[in-house]
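A short write-up of the structure that comes next.
Up next, chain A:
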Amino acid sequence: MKREGQTRIPSGCAVTAVISKSGERMSGGSIVESMIPMHDRSNGLGGGFAAYGIYPEHRDFYALHLFYDDEGCRRECEEYLRERFEIVDAETIPTRTMREITDEPLIWRYFVFPRRSALRSLQIDDREYIVRATMKINSTINGAYVFSCGKNMGVFKAVGYPEDVGRYYRLDEYEGYLWTAHGRYPTNTPGWWGGAHPFALLDYSVVHNGEISSYDANRRFIEMFGYKCNLQTDTEVITYIIDYLLRRQGLTLTETAAVIAAPFWDTISHRPEGERETLTYLRTVFSSLLVTGPFSIILGFEGGLMALNDRLKLRSMVVGEHGDRVYIASEEAAIRKMDPGAEDIWAPAGGEPVIVRVKEGRY
Partner candidate 1 sequence: MKRVTVHEEWCLGCHLCEYNCAYANSGIPDMVKALKGKRIFPRIKVEDGGTPGSVTFAVSCRHCPDPICVKSCISGALSKRGGAVTVDRSKCVGCYTCILVCPFGAISTDGDGAVLKCELCLSNGAGTPACAAGCPNGALTVEDIDIPEG
Partner candidate 2 sequence: MKTYVIIGGGVAAVGCVEGIRSVDKGARIVLIAGEGRLPYCRPLISYYLEGKTDFEKMKYRPEDFYTENSVEVVYDTAVSVDPASRTVALGGGGTVKYDAVCLATGSRPFVPPIPGLENVTRKFGFMTEEDAIALDGAIYPGCRVLIVGAGLIGLKCAEGLCGRAGSITVCDLAPRVLSSILDGTASSLMQACLEEHGVRFMLGDTAESFLPGVARMKSGVDVAFDVLVLAVGVRANVSLAKDAGCEVGRGIAVDTHMRTTVAGIYAAGDCVEAEDASGGGRRVMAIMPNAVIGGRCAGVNMAGGDGTFDSAVPMNAIGFFGLHALTAGTYEGELYEEKGERTLRRFYVKDGYLSGFMLIGAVDRAGIYTSLIRNRIPLDTVDFEALRKAPSMRGFSSEYRREHMEGWK
Partner candidate 3 sequence: MGVEFIYPEFEVVRNSSRCIACRVCERQCSNGVHTYDPDGGVMLSDESKCVNCQRCVSLCPTRALKIVKSDCVPRENANWQADTIKEIYKQANSGGVLLSSMGNPKPLPVYWDRILINASQVTNPSIDPLREPMETRVFLGKKPRKIERGEDGRLRNNLTPQLELSMPVMFSAMSYGSISYNAHKSLAEAATELGIYYNTGEGGLHEDFYVYGPNTIVQVASGRFGVHADYLGAGAAIEIKMGQGAKPGIGGHLPGTKIVGDVSRTRMIPEGSDAISPAPHHDIYSIEDLRQLVYSLKEATQYKKPVIVKVAAVHNIAAIASGIARSGADIIAIDGFRGGTGAAPTRIRDNVGIPIELALAACDTRLREEGIRNDVSLVVGGSIRSASDVVKAIALGADACYIATAALLALGCHLCRTCHTGLCNWGIATQRPELVKRLNPEIGKTRLVNLMTAWRHEIKELLGGMGINSIETLRGNRLMLRGVNMTEKELEILGISHAGE
């Protein structure tokens, strides 16, 4: 069977997120629990989590999480890293041995910073450097796969049901102000750890439920800008689109949402003049980054999240609040599991971004 990257694999899914607006750090135990009632939205072929604020001691360094197929490729990759990065810490990511999780790869994490000399000679910033290095490792070092490369955040994913993956990675031992989770229901994957979600680039992590119809249009466009869609998954391409729009073009989150889930022309024509022009401009310039077909995504980034549905709202997604917590999930049951007291459960409209930020200075 072909794995992610060799063929395109559609899948159904479950997503969850929780964020503390005051930046209070929460144990991962709760979000792992939230996936239990949505067990049937996954099929055991992938689960994962993104956690923000978990590495305060290394907050100025990029945390690279890697899967290795074997020691050979680990050595090759580490050599690559040593040449280009200052590595302040390198370790295996602690896991639990459990019956439900098998065929583990080698799982490592490194806290790194690009060498200044390299940045100077390439005339790029450290973030771009990280992106390029990630692309390079993932496309050229056979058996090595960077699946997380942001600061003070990390992605944890595996083949298995998400609640098992959470326990496997001992997430109850981490504390973060923002957690997202994903349970996967791919239709034809042999189960490859790298193919599980969240998908992340820098501090952007995306969990996604859906199957977009615009995939190849988006992919072929975004690949013009140096991105390599190695996994051929929706989540991957959406992550790159978000990175391109937010980081490379400098759009705001709202503007980004207006590209990805652009309002219909008819809707635009009824908007007030200034807004109408902006929306028309965005649709015209970035028309190839419109995403159609069903999706509900939760984008995590340093200091906040954005949840977004496709413009027809072809996938479920609800939001609830309690105190300084905001919960988002495919199903209300997941929110209730995390916080039975959650209030004001509501369903955002198609194309309506839900943006939640942690108070400035609290993350």
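Simple rule for what comes next: a contact is a pair of C-beta atoms (placed from the backbone, for glycine too) under 8 Å apart; a residue touches a chain by one contact, two chains touch by 3 or more; residues count from 1.
The candidates came about this way: all candidates are chains of the complex that A comes from, given by their letters.
What you see is a predicted model, and the numbers here were worked out from it, not measured in a lab.
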item	value
Touching chain, any copy counted, for chain A within the complex - options 1, 2 or 3	3
Contact set on chain A toward candidate 3 in their complex	8, 10-12, 187, 210-218, 220-221, 223-225, 249-251, 255, 262, 264-266, 274, 277-278, 281-285, 287-288, 290-294, 311-312, 314
